[in-house]
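In what follows, a single structure is set out as structure tokens and then discussed.
All protein chains but one are shown at their positions in the complex.
This part shows chain A:
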Amino acid sequence: MSDTTPTLLSVEDVYAGYDGSDVLHGVSLDVHAGEFVCVIGANTAGKSTLLRTISRLVPKSRGRITFDGTDLMSLKAHEIPKLGIAHVPEGRHVFPDMTVEENLLLGAYTLRQDPVYKERLEKAFTLFPRLKERRRQWAGTLSGGEQQMVVLGRAMMLNLRLLILDEPSHGLAPIVVDEVHDALVKIHEAGTSILLVEQNTSLALSVASRGYVLESGEIVLAESAKALHDDPKVREAYLGL
């Protein structure tokens, strides 16, 4: 399918890093429209740096990144969500001193009074009914799983075209991980392309159709999820089989 659908996100030969040393060394990857792509890799491989570079949060970066023909390298971080790219950063950053609804509102604050806001809010509440029950509760008092729903719901308040997720399962109980898994599948089925980074490799390979393996800032493997799952190196290094 990746040959027939148009490329949505294209990352070409990207270098990025922090004060002095590069973390990414010439990374290239693509996400096609409607695709669910994952990036797996060990601690400090540079997975978060890769996602943060796409979102323009890493100032020291070079290379080519385009989204549906728009050059992302010339934009600022806060301009990226307007294109329909939602980045859910590592660590589930809800705004704890705001209610659930205020958190969601913030995701759509560019819309302000737009009637579309209500529509999207309803969509988020349909996917996460628990958020509707708790819409007036302080986000900081929610459980980890519920906070994950808030950040996913917040992403859905944009005109969402590409969802970038940094370890959504991290630190969650297994049963909650299943819920997150189901939510991702639903969001994807509704037509959103997804780029997922996970250390939970079996989760990543069970939801994505294609994957990349990132090692020390370089892409060392790019295969279908099934092929990666059957790859002896991946099985040994990332699946512990």
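The working rule: contacts are C-beta pairs under 8 Å (C-beta built on N, C-alpha and C of every residue); 3 or more make two chains touch, one makes a residue touch a chain; residues count from 1.
Going forward, contacts and distances are computed from a predicted model.
Novice: There's a gap in the complex where one chain should be. From "Acetolactate synthase", "Branched-chain amino acid transport system permease protein", "Cytochrome bc1 complex cytochrome b subunit" or "Signal recognition particle receptor subunit beta, a GTPase", what does UniProt name that chain?
Specialist: So, among "Acetolactate synthase", "Branched-chain amino acid transport system permease protein", "Cytochrome bc1 complex cytochrome b subunit" or "Signal recognition particle receptor subunit beta, a GTPase", the name matching the hidden chain's UniProt entry is "Branched-chain amino acid transport system permease protein".
Novice: Among A:H87, A:R120 or A:R134, which one is in touch with the chain left out?
Specialist: Answer from the full complex: A:H87 touches the omitted chain.
Novice: Which listed residue, A:A33, A:L106 or A:L221, touches the chain dropped from view?
Specialist: Per the contact definition at the top, the residue touching the missing chain is A:L106.
Novice: Out of A:R64, A:H78, A:K118 or A:K186, which residue would touch the omitted chain in the full complex?
Specialist: A:H78
Novice: Please output the residues of chain A touching the missing chain, sorted low to high.
Specialist: Per the touch rule, chain A residues meeting the hidden chain are 52, 55, 57, 76-82, 86-89, 93, 95-98, 102, 105-107, 109-110, 112, 154, 158.
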